[in-house]
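Structure below; questions to follow.
For chain A:
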Amino acid sequence: MSPDVLYTIEVILNGLMAGVMYALVALGFVLIFKASGIFNYAQGVMALFAAMTLVGIQNGQVPFSHLINAIFGTHIHHFGWQLPAIVAILLTVVVMIIFAILVERLVLKHLVNQEPIILFMATIGLAYFMEGFGDLMWGSEIKTLDVGLPQGASLALEEYTLKWAAEGTEYYGMYLDKLDMVAALVALGLVIVLSLFSQYTKTGRALRAVADDHQAALSVGISLRKIWVITWCIAGVVAMVAGVMWGSKSGVQFSLSLIALKALPVLILGGFTSIPGAIIGGLIIGVGEKLFEYSIGPMIGGATENWFAYVLALFFLVFRPQGLFGDKIIERV
Partner candidate 1 sequence: MQSSPQSTLDTFPKYLIRNSDVHASRAAMRHKNYGVWQSWTWAELFEEIRAYSIGLQLIGLKAGDKIAIVGSNRPRLYWTFAAAQALGAVPVPVYAESVAEEMEFVLEHADVQYAVCQDQEQVDKVQSMTERLPALQHLLYDEHRGLREYNHDKLHSIAGLQEQGRAALVANPDLAKEWLQGIDASHGGELCVMLYTSGTTGRPKGVMLSYDNLLLSSLNGNAFDKLDHNEEIIAYLPLAWVGDHVFSYGQFLTAGYCVCCPESGETIDIDRREIAPTYFFAPPRVFESLLTTITVRMDDAGKVKGAMYKYFMAVAERCGEKILNGQSVNIVDKLKYKVGNLFVYGPLRNQLGMSRIKVGYTAGEAIGPEIFSFYRSLGINLKQLYGQTEASVYITAQPDGEIYPDTVGKPSIDVELLLADDGEVLYRSPGVFMGYYKNDEATRSTKTEDGWVHTGDAGFIDDDGHLHIIDRAKDVGKLLDGSMFPPKYIENKLKFFPSIQEVVAFGDQRDFATVMINIDLTSVSNWAERNNIAYASYQELASHPQVYDMIREHVDQVNRDLSEEPRMAGAQIKRFLVLHKELDADDGELTRTQKVRRSFIAERYLPLIEGLYDGSTERFISTEVVFEDGRRGEISATVRIEEMEIYGASELRESA
Partner candidate 2 sequence: MSPLKIVGVALITSLASTAAMADLVFPSLSYRTGAYGANGIPFADGYADYFTLVNERDGGIGGVPAKVIECETGYNTQKGVECYESTKGENPLVYQPLSTGITYQLIPKVTADGIPMHTMGYGRTSAKNGMVFSNVFNYPANYWDGASHAINHILGENGGDIKDKNIALVYHNSAYGKEPIRTLTELSAKHGFKLTEVPVDHPGQEQKSQWLQIRRTRPDYVLMWGWGVMNQVAIQEAVNIGYPMENFIGIWWSGSENDVIPAGAKANGYKALTFHAVGNDFPVFDDIKKHVVDAGKAAGAGDQVGTVLYNRGMYAAMLAVEAAKTAQGIHGTADINAAQMRDGMEALVMDAAKMESLGMAGFGPEFAVDCKNHGGPGLGAMQQWDAGAGEWKLISDFEPSDMEIIQPLIDEDSNAFAEESKIELQECA
């Protein structure tokens, strides 16, 4: 194979990996949208908050130390412990569950039956609040997240693919980030667990019932509020996974919350209500933008990734307004 082909394959593979990362974030959106019709803009901030909490707990940071110090003139910062990653993760899950319950109690409960746009705005408000709250709680400096995930290029793959190139051409082997591969595995695992959960548990079935028809769900005695709490809990955990993945890559800091923006075109493509859609949408976006940046990008000055996904999604929508997995809309009057 010529290196060009190999490079292209490499780009596609990396695109797929990136797509998995996008899909991880998109998954959280889909879960909540499916169960409650809420387009949860705060999903990105939830990921950041989860990652921050994880690091904070792991490193024994004192929550709100800045505030406490500013008010009381103290100088406390750390508890002085260092927790194993798994403990910190479990504790973070607990925090996310508490968070979900609070969101339901303080926000969602009061917004039942509002228009979708209002709920959407509420989540943006929530995102603002959480951004401030997270920073206030854990501080806004960059934190290194290390839960023991492997990083760096997979040398084995590089070695293995080296010989694929045609003789006499310059080729360095195929590059894939180990973290990305782990992420792909984690995402796969997550999807499997989620499908098992929704297929084989009572709660899961209830969730699906709600997604299909709110009224019907209510009539068979499923408490909508309970469902909401559960979905937000699950979304919180998914956010944490995304936060861990992204945080391992770039450190845990403010910009992490912006990954939400990466998930939006994925959602358009995959449809707001489809979990496989989120995954496949993520993959399409990942591959598409990497290929575009690789092939067209250099000609038009690069840095196309911020908008390409959206433009791709836009074009896609014009031809299929309901998204990849959405049902065809028959308009009635």
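The candidates were selected such that all candidates are chains of the complex that A comes from, given by their letters.
Everything that follows uses one rule, which is that a residue touches a chain if its C-beta (ideal position, glycine included) is under 8 Å from a C-beta of that chain, and two chains touch if they have at least 3 such contacts; residues count from 1.
It should be emphasised that the depicted structure is a prediction, and the values quoted were computed from it without experimental measurement.
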| item | value |
| --- | --- |
| Of 1 or 2, the one touching chain A somewhere in this complex | 2 |
| Of all residues in chain A, those that touch candidate 2 in their complex | 7, 10-11, 14, 17-18, 73, 75, 77, 135, 140-142, 144, 151-153, 172, 175, 177, 246, 249-251, 253-256, 258-259, 262, 289-290, 293-294, 297-298, 301-303, 305-306 |
